[in-house]
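The structure follows.
Left out: one protein chain. Kept in place: all the others.
Just so it is clear, A and B label the chains in written order, and each chain counts residues from 1 on its own.
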Amino acid sequence: MEGMSDLERLVALEDIKLLKARRDRAVDTKDWDLYLSLHAPDHVSDNDGFDRWESAEVMIANVRKSLGPDKISVHHSHSPEITFESPTKAKGIWGMEDNIHWEEDGTRLWLQGYGFYHETYEKRDGTWLFTSRRLRRTYVRTSVEPDAIGD
Amino acid sequence: MEGMSDLERLVALEDIKLLKARRDRAVDTKDWDLYLSLHAPDHVSDNDGFDRWESAEVMIANVRKSLGPDKISVHHSHSPEITFESPTKAKGIWGMEDNIHWEEDGTRLWLQGYGFYHETYEKRDGTWLFTSRRLRRTYVRTSVEPDAIGD
Partner (left out) sequence: MEGMSDLERLVALEDIKLLKARRDRAVDTKDWDLYLSLHAPDHVSDNDGFDRWESAEVMIANVRKSLGPDKISVHHSHSPEITFESPTKAKGIWGMEDNIHWEEDGTRLWLQGYGFYHETYEKRDGTWLFTSRRLRRTYVRTSVEPDAIGD
């Protein structure tokens, strides 16, 4: 990237990987203050074409609601491909897996999904933030599918 | 590594991690042109001692055939150990998990495996490429095993 030395690019890469790590931990420990602090206020989410949330506040309200206090979630992100458009703008693709576990009326329920996150990041006031996230799933399966028996 | 500065080594490490990320995404999105572009023409594959493919073309023909148009695959690679033999030659070990899902006659089938990739890389004409991949599985289970019931 013109305008960034190799060292500047490597530092920014680690910053963005750390941002992602904190996001995955924030959602899975339900640390919503941390979660909010990692996203630009005007963050746009596209959740596999089903949901579109045009601010960080709206996204977090929906994520909190869908997970509730009792669902246990696991988000693991893999093998980033990060490219810089400028020293303060970047794009990233990550492999992902999520597993969600909960109970209803004593029955154990779950969701397991795979796919790719397509994200953008901006460095604002010296800090990298998420500015958009688009999830495209390749596979999802839940305990309520007709063919899901026993597990 | 003699002959590489710390900065040169870190840049090469990120290049190889990016190569790996693009490979995992290429196979799971069935982007075979991208997949081919990441491998040296003389790439050698050893698939857990069962298959040995002595060119990138032969490997990709076999991978395409085994996945077909309808199987959904997920390849996640973990925790690389990358060492440099020279500024243009490196070796890597990665933890791996793959999950493959498909249907036959309306029955949902799957394979889940774990193990380690042992790989080599070369920088040719300024670009890092895979030159060999050896998969050694520690565990594999499929839906067609006699003891696999329900799932």
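In this text, a residue touches a chain if its C-beta (ideal position, glycine included) is under 8 Å from a C-beta of that chain, and two chains touch if they have at least 3 such contacts.
Please read all numbers here as calculations on a predicted model, not as lab measurements.
*Asks:* Contact with the hidden chain only, please: which subunit B residues?
*Replies:* Looking at subunit B, the ones touching the missing chain are residues 6-7, 10, 13, 76, 78-81, 93, 95, 97, 114, 116, 138-139, 147, 149-151.
*Asks:* What subunit A residues would touch the chain not displayed?
*Replies:* 7, 10-11, 14, 17-18, 20-22, 24-25, 28-29, 72, 74, 76-78, 99, 101, 108, 149-151
Following the convention adopted for this analysis, only the chains that are shown with their structure count from here on.
*Asks:* Find the geometric centre of each of subunit A and subunit B from their Cα atoms only, then give the gap between the two centres in Å, rounded to an integer.
*Replies:* Using C-alpha averages as centres, the distance is 25 Å.
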